[in-house]
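Every protein chain but one is kept in place in this view of the complex.
Take a look at subunit A:
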């Protein structure tokens, strides 16, 4: 990037002939294309710029722009290396973590003590109060947008009691609204879940959380997914694709190309069904991935040229059906990370035993109230 002071000086001299101010609407058009770090820095340009960058409408516009960029060009992921108790000392706030979920640049991290919501791009972290009355285990924690209020909600599904042999259980559901007024800033209990939920599996898609039923706990389980609508906080059932082989094991819900998909793993192939919203909400068999050991793979992302990104262990692969080509794309355990303490790149090290990797889109969405916002007014 050229940013020579000479260039700027020349520019200033020429500009100063006519005092010229770029209109706000164009400033917005330009800023919306910038990454979060630059935008955060530019809050200190002027009060007007701080107000633009902190405006909820701008934040949503910026998110749309970033999402489109991810789909048009290259998808982006957040990689979370896990050590085995290495980094956890006696002062740590938690001992174990549960699966994370991403929504619009925000992550929810459930632990054995508290639930955290954070935005890695803005360094914003919200620690949710842990004031539920019930003991909870086998938790499933989801995060998503309530489309009516445009507020993000954390939903916690948990077992109060569970007897596997007797198929007896009691499930609770609690909701936390982020950025709500004082009244909302605690967990609220909603109606009990009509079916037992398979722990740790949850997908957010367009205003709802999708969950899997824990079949072993139900005598005659319906061949359906459970949908929890974040707007009215109620459950409903959603059918599988009709043509799907019955009792197919390994059914995964994923979001691909901005549509809800079900991946079914068969012996040597993975079928991907897409709920096409432009096609009368029909399940369509969109892709088939043929590989000798298909069951080892997890489908991650589909690029604009129809190349799929699939994962096996700590390795990501390119899968190109047209070219009959599968090749290694990146080994997560061989990635080097910027270590800001020593200002150089480091390997993650030997102690890592697994990597979480989640689709990610950078956003400005806040989870806590910022002090500097009051300055812009």
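Points worth noting:
Methods note: contacts are C-beta pairs under 8 Å (C-beta built on N, C-alpha and C of every residue); 3 or more make two chains touch, one makes a residue touch a chain; residues count from 1.
Please note the rule applied: contacts and distances are computed from a predicted model.
Among the names given as "Ribosomal RNA-processing protein 42", "SKP1-like protein", "Glutamyl-tRNA(Gln) amidotransferase subunit B, mitochondrial" or "COI1 F-box domain-containing protein", UniProt records the absent chain under the name "SKP1-like protein". Considering the complete assembly, subunit A touches the hidden chain via residues 1-3, 7-8, 11-12, 14-15, 19-23, 25-27, 29-31, 33-35, 37-38, 40-49, 64-65, 67-69, 71-73, 123, 257-259, 277-278, 286, 304-306, 340, 370-372, 375.
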